[in-house]
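Note that one protein chain is taken out, while the other chains of the complex remain in position.
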Amino acid sequence: MKQAPVRLATLLLLAGLLLLVIASFASLPLQWQALLSADALRSATEFVAGFAPPETAPAFLDKTFVALLETLAMSALGTGLAAIAGLMLALPASGRLGRSLRAVTRILLNATRSVPELVWAAMLLIAAGLGPFAGTLALAVHTSGVLGRLFADALENTPPLPEASLRINGASALAAFLYATLPQISPQLLSYTLYRWENNIRAAAVLGVVGAGGLGQMLKYHLSLFQMQQAATVIIAMLLLVAAVDALSFALRRWMMH
Amino acid sequence: MPRAASSLPHSDPAWPGRIGAGVLLLVLLWPLLVWSEFRPWLLLDAQSLAATGRFVADFFPPAHSTDFLLLVAQAAWQTVAMATAGMTLALVGAIPLTLIATERLSISRLAGRMRWPARLLRQLVRWWLILLRSVPELVWALLFVRIAGLGPTAGVLAIALTYCGMLGKVYAEILESTDAHATQSLLRNGSGRLAALLYGALPEAASELVSYTVYRWECAIRGSVVMGFVGAGGLGQRMDESMKMLAGSEVSTMLIVFILLVAAADGVSKFLRARLA
Amino acid sequence: MSFSLQRVSVRHHASDSLALHEIELSLAPGEQLALIGPSGAGKTTLLHTLALAHRPAAGRIDAFGCDPWAIGEGARHRLRARLFLAPQTPPLPPRQRVVTAVLAGRLPRWSLPRALASLLRPADPAAARDALARFNLQDKLWSRVDRLSGGERQRCSLARLLVSDAQALLVDEPLSALDPALAVQTLEVLQQEAAARGALLICSLHQVPLARERFGRIVGLRDGRIVFDARAADVSDDMIAALYRDARNDSPAPDAPPLPAAPVSRCF
Amino acid sequence: MSFSLQRVSVRHHASDSLALHEIELSLAPGEQLALIGPSGAGKTTLLHTLALAHRPAAGRIDAFGCDPWAIGEGARHRLRARLFLAPQTPPLPPRQRVVTAVLAGRLPRWSLPRALASLLRPADPAAARDALARFNLQDKLWSRVDRLSGGERQRCSLARLLVSDAQALLVDEPLSALDPALAVQTLEVLQQEAAARGALLICSLHQVPLARERFGRIVGLRDGRIVFDARAADVSDDMIAALYRDARNDSPAPDAPPLPAAPVSRCF
Partner (left out) sequence: QQVLRVSAIPDEAPTELQRKFKPLGSYLEQKLGMKVEFMPVTDYAASVEGLVNNKLDLVWFGGFTFVQAKARSNGRVIPLVQREEDEKFKSVFISGDKAITRLEDLKGKTFSFGSESSTSGHLMPRHFLLGAGVNPDADLKRVAFSGAHDATVAAVAGGKVDAGVLNISVWEKLQAQGKTGSLRVFHTTPGYYDYNWTVRADMDPALRKKISDAFLALNPADPQGREILELQRATRFIPTRAENYDSIEKAARHAGLLK
C-alpha cells in the first residue's frame, strides 16, 4: 500500500519557518526572568491600580464623548470606503478576471498595505490638511489594501461548485460571483470588515499625529502626562466602542447564519 | 402539467426589512460625513496636489548609502525577529482560547441552546479577547517597561498580548464560517470537540487560517512602531523618525523593505495554502 | 439494548411548524428497518432525532435504557458514540483525503493525541482500505474526496460507518447516487455489517422495491407522521401508492381537502 | 442546431489517467437521451464535457456548428449560455433564498445592473414561483436553500433549469434524491419542457427501468468508454447486465480477467 509522499518542498519550508522562530528568540535579548520576579507583580498591580478610579468629571466625560464620536465617524467611514474598494480589488486579485490582472492587482494590494497607516497619514495630511478627513483617508487607503488581500484569499478558498456551475451555464463572471460565491463568503467578509473597523478604532497613533483628534490623540496625551485616571476613561471608551463592534459582528453573523 | 398562470406570489417578505436597513444606513451615514469633515474635493485643489507632488518627488531616489542600508538591514532583522517571537507567543495563547470561543464546536449546541456554564465560559473568553485587543499597544508597552525594562522583551510581550486577542477572535470566526456539515456530522457521531475540528473544519478552513496568520505576521512587522516606544528599535522606529523629519528618500527605502517583506510573506502564504490541501 | 420514541414531536430551529408529529417507534436490538416516504416527509429529521441531534419539542426518547435528554451533556455525548448517523449528503470536507475522511469514523474512540497524529500520518490505513474495499473503492484510498465521482463520495462516507464501532446504524439514503447493481451490493454490505455487530440498522430509502425485498420491517413516513409501520410482507402496493400519491396538497388534483392524518397501522 | 463529439478524450486536472476515451457521440436537435452506467463510469465527466466545462485532451467537439475550443473565450462563453448543465449535487450556496437560487438561471441573459438589482429585490418572483410550482415546491419560494430537505434542494436546482432559456439541457442524475412517484413526475416535467423548447435533453440516470421506459435513446457508459448507444427498444437486459456486472476488477468474483473493451454498438 503506497503512502502518499509528503512533498520535500513543504518540509523544507516548514523547517525554514521553525528555524526563523528559533533564530528570532535566540537573537533577541529577551529577559523572561524579570517577568517572574515578585517585583514584577507588585509593579504591575501598582501600574494597573494607578488607573482607578477613572475620571468621571462631567466636563471630561463630555470631551471624551465628542472624541468618541469623532473616532467612530473616522473609523466607520474609513472602513466602509475600504470595504467597497477592497471588494472591487479582490475580484481581480482572486483570479476571476484572468491571470495577468490577478498578478497586477496583487502587487497593487501588496504595495497599498505595505505602506503603514502613519505614512499614508503623513502623505494625505499634505493633500487634505490637518484634520479628521486626512485620518479617514489614511485609514481607508491602508485598509483597502488589507481587506482586498483578505477578501481575495477568502474568495480563493471558497468551495467553487456553485459559482462554477453558473459559469458553465453561461453567466458572466461578476454575476456568477454575486449569485454563488458572495452568499457563501459574506459572513467571512463581514467578519473581516468589522474586525478591521475595531482595528481602526484603535489606530491611535495615526489619527493623533494628523491632529485628527479622537480617542487616539486623547489617550496619547493623557498617558504622556501620566494622567492615568483620565487615560482610564479614554481606554474604557475605546473598549466600549470595540465591544460594541464585536457585538455587532456577532449579531450580524448570527443573523446571517441562522 | 404546466400550471395556469398562477396568481402573483405574495410579495418578498424580506423587502421591507431591506428598505428599512437601507434608509437606516443613509441616515447614519450623514453624521459620519459631517464629523469626519468629509470633503474629497479638497484633494483636487491645485495647491495640495503640488504639495503632494513635491513630497512624493522627494521619495526618489531612495536613500542608498551603505551606512543607511546597513542600518536598515539590521533594523529589518530586529523587526522580523520581534514580529516572529511576538506572533509565536500570540499563537500559543490564541489557539486554546479559539477552541473555547468557537461556538460551532460546542457539543451542547448540537441540539438547541448551550448550557449556561458553557455559555458563561465562552462569554468570559470573548470578553477577555476583547480586553486583550482593545487595550492599546502603548498601554501594554508602558506596563511591560515597568516589568521587563526597556528593550525587546516589552515590545514582544505587547505584540503577543494584543495579537492573541485578535487571532483568537478571527480564528473563531473563520472556523464558524466553514460549512457546518462535516463538523456536525462528526460531533453527532460522538467525536470530541477538538477531533471534530481537526477532521471536519480544518481541511476547509486551513487555507484561510494560514492566510490570516501570515497577514498578522506582516502586521506585526508594520506595527513595530510600538517597539520604538519601548526602545526596542526596529524598522518602525526608523520609519517614525524619517517620517517626522519628512526625509522622503529614507522613507522610500524602508517602504521598499516593507514591500519586499510583505511580498515574501505573501509568497509563503500562497505556498502553504497550496500545499496544506 | 433497545431504542424507542414515545409521542416525539420535533420542530426545526427556524421553522414554526412541526417536522415530526408524535412519533411512536420502538426498535429492538439487531433489528433492520427501512424508512420510506415522499420527499419532505421527515425521514432525515427522524434519523437525526434518533441520532440525538434534535431535541424533541415533546415526547420521550429511550435510548439504551435511559432518557438521553434527561442526562448530562457529557453522558449524552458518550451515548452518541454508540450511534452512527450517515447523513444524506456525504459530510466530506473538501480537500481532505479519503483515508482521513474514512478514519474519522474512529474519532469517538481515539484519544486526542492519537487523532492528531493520525492527521499527520493516518493511524490505520489498512482498516480504511479494508472498509473501502468492501465498497470496491480501495483504489481511491489516497485520493482527495473532492476528486471523487458522486457515487464514490457516497461510498466513502459509508466506509466511515464500517470503521466505527457503533451499535445503531442510522443511514440516510445510502443508495441515492449508486447504480442499481452497486446499490444492491452496498445494501448487502450494510446489512451484513449490522448483522455481524448485532447492531440496529435503519435505512431511509427511495428504492421501494429494494426496501420491500431486503428489509423485514418498513416504516412509511409522510408529512411528519408515521403512516404505517409493518412487516414487509404486510405492506401492500396500495399502502405504498397511498404513501406517495398526491403527496402535496396543491398538486394537480384541484381543491383537495387538507390531508387527514392517516391512521397508524402498527403491526407489532 | 446539432451537437457532436468526435473521438473526444478527457483527462481530469489532477489525474493521470483518462476519464473519457475517444467518445463518439452525435446528437440531433430536440433529441432526448438517457446516459447510464456504473458509478465512476464518466457520466458526470461526459456531461461536463458537453457543457464545455472540460477542454478535451484529444478529439473534436462540434457544438451548434462550430468548434467551441477553436473560437475565442468570449464567443465560447456566449455558446455556454445556450447550454444548461444541472450538476449532480445541487449547486446551491448556503443561506441563499430559493427565489434567488432559481432566478440565477436567468443570469446569462440579464445585464449586470439587472442581476444586481435582482439580488436586492428578486426581479421576477412570479417566474421562479411558476418554475417551482411545476415541481410542487412553490411553498418554499422564500425559504433559505439550506432549510430544504434533500429532495427539495434537488428540485430547486432543477427549477433553475426551467427559468433558463437554454437549447440543450444536460441534467446529471436529476432523480437521485426523489421518491419514486416524484421521480416520474419530475422526469415528465423535464421532458415536456425540452419538447416544448425543442431542446436537446440528456439525463444521466441510475433508474434503468425509468430510462428504458421514457427515453428513446440510451447511451451506456463504462470505464470512460461508450459501451452501447442504442434505441431503447434495442437495449436488451443482457446489455444492461453487462454494463453493470462486475464493474470493478476486484469485485467478489475472483480472478476475473481484465475487462475487454466492450464493442460499441452504434445503432444510428
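By written order: A, B, C and D. Residues from 1 in each chain.
Keep in mind that, in the parts below, a residue touches a chain if its C-beta (ideal position, glycine included) is under 8 Å from a C-beta of that chain, and two chains touch if they have at least 3 such contacts.
Bear in mind that the values here come from a model prediction, so they are computed numbers and not experimental data.
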Among B:138, B:156 or B:195, which one touches the chain that has been omitted from the display?
B:138
Given the contact definition stated above, which residue among A:109, A:168, A:223 or A:242 touches the chain not shown here?
A:223
With respect to the chain omitted from the figure, which of A:67, A:125 or A:139 is a touching residue?
A:125
Sole touch to the unshown chain from B:237, B:252 or B:269: residue B:237
Those residues of chain B that touch the unshown chain are 51, 55, 71, 138, 141-142, 145-151, 225, 228-231, 233, 237-238, 240-241, 244-246
Residues of chain A in contact with the chain that isn't shown?
43, 125-126, 129-131, 208-211, 213, 217, 220-221, 223-227
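Methods note: only the chains that are shown with their structure count from here on.
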Counting C-beta pairs in contact, which chain pair has more, B-D or A-B?
A-B
If you average the CA atoms of chain B and of chain C, how far apart do the two points sit, in angstrom?
42
In whole angstrom, how far does the Cα centroid of chain A sit from the Cα centroid of chain B?
4
Among chain C residues, those touching two or more other chains are 14, 89, 94, 144
Where in chain B do residues touch at least two different other chains?
1, 179, 204
What part of chain A is in contact with chain B in the complex they form?
7, 9-10, 13, 17, 20-21, 23-25, 27-32, 34-35, 40, 43-44, 46-48, 69-70, 72-74, 76-77, 106, 110-111, 113-116, 118-119, 122-123, 126-129, 131-133, 135-137, 146, 149-150, 153-154, 156-157, 159, 185, 187-188, 191-192, 195, 198-199, 201-202, 204-205, 219-220, 223, 231, 235, 238-239, 241-243, 246, 249, 253, 257
For chain D, which residues count as touching chain A in their complex?
48, 51-53, 77-85, 87, 89, 91-96, 100-101, 104-105, 107-108, 110, 112, 115-116, 119, 164, 166
Contacting residues of chain C [partner chain D, same complex]:
12, 14-15, 36-40, 44, 88-89, 133, 136, 138, 144, 147, 149-152, 155, 172-173, 176-183, 185, 206-208, 244-245, 247-248, 250-251
